[in-house]
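Only one structure is covered here, and it is reproduced in the block below.
Let's look at chain A:
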Amino acid sequence: MLLGPALAVSAILFSIGVAGVLLRRNAIIIFMCVELMLNAVNLTFIALAQQLGPEGQVFVFFVMAVAAAEAAVGLAIIIAIYRHRQTLDLQYINLLRG
Partner candidate 1 sequence: MPAIVEWVWLVVMLPFGGFLANGWISFFRPNDKRAVSIIGVGVLAGAFLVAVAVVLGAARETVEAAPAVFTYWSWMPVGTLQVDVAFQVDHLSSVMLLVVTGVGALIHVFSVGYMRADPGYARYFAYLNLFVFFMLVLVLGASFPVMFVGWEGVGLCSYLLIGFWFSEKANADAGKKAFIMNRIGDFGFLVAMFMIYRSIGSLSFQNVFEQAPTAFAVGGSAITWITLALFLGCAGKSAQIPLYTWLPDAMAGPTPVSALIHAATMVTAGVYLVARTNVLFAMAPISSAVVAGVGALTALFAATIAVKQWDIKKVLAYSTVSQLGYMFLGVGIGAYTAGMFHLVTHAFFKALLFLGSGSVIHVLHHAYHETHRHDDAQDMRNMGGLVRFMPWTAGVMWIATLAIAGIPGLSGFFSKDEILAATFARGGEAPFFYLLWVIGTIAALLTAFYMTRLMIYTFHGSNRTGEKECDHLHEAPWIMTGPLVVLAAGTVLAGALNLPEILPAHGWLEHWLEPVTELGTRYLPEASLAPGTEWALLGLATAVAAVGIIGAWRLLHPEALVPAREAPPETGLGKLLYRKYYVDEIYDAAVVRPLVWLSEKVLWREIDQGVIDGAGVTGVTRLARWLGHLGTWFQNGYVGRYVLWFVVAVILVVWEIRR
Partner candidate 2 sequence: MSGLLSSIGYQYWVLDALILIPVAGGAVALVGPEVSGKRTALVVTLLEFVVSLGLWWAFDPATAGMQFEVSHAWIPSWGVTYHVGVDGISLFLVLLTTLTMPLAVLGSYTYIKSYERPYYALLLVLTSGMLGVFIAQDLFVFYVFWEIMLIPMYFIIGVWGGERRLYAALKFFIYTFVGSLLMLVAILTIYLLVGQSTGRYSFEYQHLLNNIWLTGRWGIWLFGAFFLAFAIKVPMFPFHTWLPDAHVEAPTAGSVILAGILLKMGTYGFLRFALPLFPGVALSPAVSTAIVVLSVIGIIYGALVAMVQPDFKKLIAYSSVSHLGFVMLGIWALTLQSVQGAIVIMINHGISTGALFFLSGMIYERRHTRAIAAFGGIARVVPAFAAILTFVSLSSIGLPGTNGFIGEFLVLLGSFGTQPAATIVATTGIIFAAAYLLWAIQRILFNPLDQPENEKIPDLSVRELIVLAPLLACIVWIGVYPAPILRRTEASAQALVNQVRGPQRLPIVPGAPER
């Protein structure tokens, strides 16, 4: 019965992802931290799927697709911003404020 521990590990990984987003300034690493969060959620799904049926695994499949889509667009955006600013450090990306 590893469901509880798996959910806990998932929560920890998720929180680490959140902490990463808080900790880093580089857009691409922040994005990786978001990916980490998604993966933590995937673990929850998978762990639950063992008890609740294969739908959980189907969700993970969708999440992967979403992650892929986001990665494509996100990295394109990151490239676009790099073209403008020559940096990915969010500290320097605040033209818009107020």
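By definition in this document, a residue touches a chain if its C-beta (ideal position, glycine included) is under 8 Å from a C-beta of that chain, and two chains touch if they have at least 3 such contacts; residues count from 1.
How these were chosen: all candidates are chains of the complex that A comes from, given by their letters.
Because the structure is a prediction, the values reported are computed rather than measured.
Novice: Any copy counts here: identify which of 1 or 2 touches chain A within this complex.
Specialist: Selected candidate: 1.
Novice: Which chain A residues qualify as touching candidate 1 in the complex?
Specialist: Within the complex, chain A touches candidate 1 at residues 18, 21-22, 25, 30, 90-91, 93-98.
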